[in-house]
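Chains shown are a subset, placed as in the full complex.
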Amino acid sequence: MIKPLHLHPDRLFPSDADTRAVARRLHAEIRDLPIISPHGHTDPSWFAGDAPFANPAELLITPDHYVFRMLFSQGVPMEDLGVPCVDGGTIETDPRKIWRRFAERYHLFHGTPSRIWHDWVYAEVFGIEVRLSTETADHYYDVIDAALKTELFRPRALFERHNIEVLTTTESPIDTLEHHQAIRASGWRGRVLTAFRPDPVLDPDYEGFHANLAVLADLTRRDTLSWSGYLDALRDRRAVFAALGATSTDHGHPTAFTADLPAVEAEALFKRVSTGPATASDAELFRGQMLTEMAAMSVDDGLVMQLHPGSFRNHNAAVFRHFGRDKGADIPTRTDYVRALKPLLDRFGSDPRLSLILFTLDETTYSRELAPLAGHYPALKLGPSWWFHDSPEGMRRFREQVTETAGFYNTVGFNDDTRAFLSIPARHDVARRMDCGFMARLVVEHRLEEDEAHDLARALTYDLVKAAYKL
Amino acid sequence: MIKPLHLHPDRLFPSDADTRAVARRLHAEIRDLPIISPHGHTDPSWFAGDAPFANPAELLITPDHYVFRMLFSQGVPMEDLGVPCVDGGTIETDPRKIWRRFAERYHLFHGTPSRIWHDWVYAEVFGIEVRLSTETADHYYDVIDAALKTELFRPRALFERHNIEVLTTTESPIDTLEHHQAIRASGWRGRVLTAFRPDPVLDPDYEGFHANLAVLADLTRRDTLSWSGYLDALRDRRAVFAALGATSTDHGHPTAFTADLPAVEAEALFKRVSTGPATASDAELFRGQMLTEMAAMSVDDGLVMQLHPGSFRNHNAAVFRHFGRDKGADIPTRTDYVRALKPLLDRFGSDPRLSLILFTLDETTYSRELAPLAGHYPALKLGPSWWFHDSPEGMRRFREQVTETAGFYNTVGFNDDTRAFLSIPARHDVARRMDCGFMARLVVEHRLEEDEAHDLARALTYDLVKAAYKL
């Protein structure tokens, strides 16, 4: 049976009538504010070339690890979903078949944010009015595929249609930034910025670390096998990124560990990790030292630091072998911040020139570590609920567990952090609704006045983001 | 003052009127579905012999560690409750006195699931219409005692009356399964199955481990002091269990640690733990290796694996000395899954022949570890909230923290996991109501359509359980 698809105007608001009424009023004033997307992983080549997206599967399934991880968990081989193999295996190449496999199993996403984001995209972006199912799979495919062939669904047109004021992508120091340069050169007025993500040249465990140092040397004409040359090369690349408009760096370390070694020890450590395979403890120590070095550079050049720690990357050995990284096999781990960050904070925690935005995959740290740290150190702010927790319940837990100790003003509004372009407006829609719902509860419980909630709703949606990321 | 006892038809549903209305509609369609109890610790001799339960205390207090742990915490010696001493101490033998001690302190259970289960049993099973208290203690005793003397309250009659379709008990490999054989031989049509719980012969720290290996040798005529003979003996017993209808194994390790040693190292390890007292690290390594061996056997024989880790057993040394194990002194501990399970998952995590159902006593792992793992690995599913968390708030936290990442379909419905027979229907009643209440909230917040919630309610109550446990 074909069923209607309808985005209810009250979706995600608490059902209590008084609370919902407040949430509606708060939301009405911020729903149309522009989208500030200060951190994410979309592909800048989309906006540089403005080529059409190839087909529904390539737009909505193949790049979305939320989608294929769930299908894989329920027994669908990733090959059948067209996920590219790094080892040359055969994969499904018919996008319509991939789409049908997804559509037949859409019930697996009941209760997940993927369902919410996808339905938003189907209804709002493509104007579809029936629910996705086995019966409607081909209808969906045809509607989306036809739309993608039109000018209105080119990347830049979608960017503008969704009222995106700024969109930030993430590049490695050894990226040539050619797409960002092309965007600038094109005369298009969409504001797409890069962010400096140096893991490939900071983390001795990163694939190709030594080769990456060589590329970094080529790009900068620095001796990246000397400690001072390496640091200078990083400074050079940060300056290049900043000159192209970057305002932030991003660090995806396995832990939040930091170190602040005497210069001579740091140099010796760099010698060891740059010349041979690093031991596990040297690799961790070096990553920790480099976070502090990055903080020192941020104090100088003003780039806002983001720390996204705590993911056990590529947990499934077989999936990593066949498909490579970022294939839905990253698993959160318990993460310490209190001891881990102390060396960096002892040096820069009270320095008004540093701004370090912390994220977590370990929700136990919200009330125990992150809110107390951000509610004390001038250099610290808290990023929104992240990745697995970028969801209605995750956002609710974040606000409930963070606000009483850190307040709202030590948080930085919403990040979508996505590779799936069309999920950006969908995710911001969720975040705005959840924040309004949270504040509405405070209002009806007389813990916040409604006029204050109106000011806060705007701050969380727009002002705090721009201020925190210097946008 | 004597007060009425009344089970409200809306009990456990959210109070918001719209949400409650949806919950009622969902519940109406699943409330009368048969009970599938795929994991628990009832005594199969009850159903083999069908003898009457002896008296109210022996039915409802002495076997229920939830009850006597709370009374003990408030100063009541366990001897006074008739809990048997293993060291020959004197205990209360008058069941009416035991019952009165409980009744006088029934207020201690306010806000606990024990209160909810007991009231359900009093009202639904025994038709009592007044609340339990000092004043009504004797009335309760008389009503229950009289009922137990009738045919209608024999174990098999209660099994049928409560519409139990399948009930699984748990036995050791060195159990003769005589009661299960007697049930089969009796011609009674109630479906009571065993599950294979090998801790007594897998865990070098288990009481009597070496003697248990000798019994295993006798039962199987295998040389259980050789590594291959030991593994063959386990295979033999699994086959015997399976032949009697078992579809699952169960593992109650202190941690979720797994190992996958080369065969020669595994054999040497077995030699060490089987011939002398094991060091703590050898014991842990052996348990971890044996989980992987059990997974290998499950791949072959199709038995579903259950892992119940993270209990610090027998924490109170004095209680263990006087009363033995399972006396309310087991305390949950912090539990890691991400690193612990990797060796097993590297070998079998993507193997469609393995099904491993994970439980936890550490709720912090729901959103951080378990949902991400189960939302990726085809071999993994999540068991329901367990033991201390088999409660209204525990169930709510489970769904709120698991669903967004793992969905509903990587969970397996409800387990009661109880030793207290009459709490089985009471616990299923709670689970069905809480699941309906959770989904009702999703419906009124427009995160799930009501027709989808109806399908899910049936899946969570019945279909997913049967599928996950191959029942």
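By written order: A and B. Residues from 1 in each chain.
Criterion: a contact is a pair of C-beta atoms (placed from the backbone, for glycine too) under 8 Å apart; a residue touches a chain by one contact, two chains touch by 3 or more.
This one's a predicted model, so the numbers in the text were calculated from it and none came from an experiment.
Count of copies in the whole complex in this file: 3, from one repeated sequence with 2 chains shown in place.
Throughout what follows, only the chains that are shown with their structure count from here on.
Note on chain placement: the centre of chain A and the centre of chain B lie 40 Å apart, centres being C-alpha means. Taken in their complex, chain B has these residues touching chain A: 16, 18-19, 336, 338-339, 342, 345-346, 349-350, 352, 364, 367-369, 371-378, 380, 400-401, 403-410, 441-442, 444-449, 451-452, 455-456.
The touching residues of chain A, when paired with chain B in their complex, are 3, 7-8, 10-16, 69-70, 72-75, 107-113, 115-116, 131, 312, 315-319, 328-334, 361-364, 388-389, 391-394.
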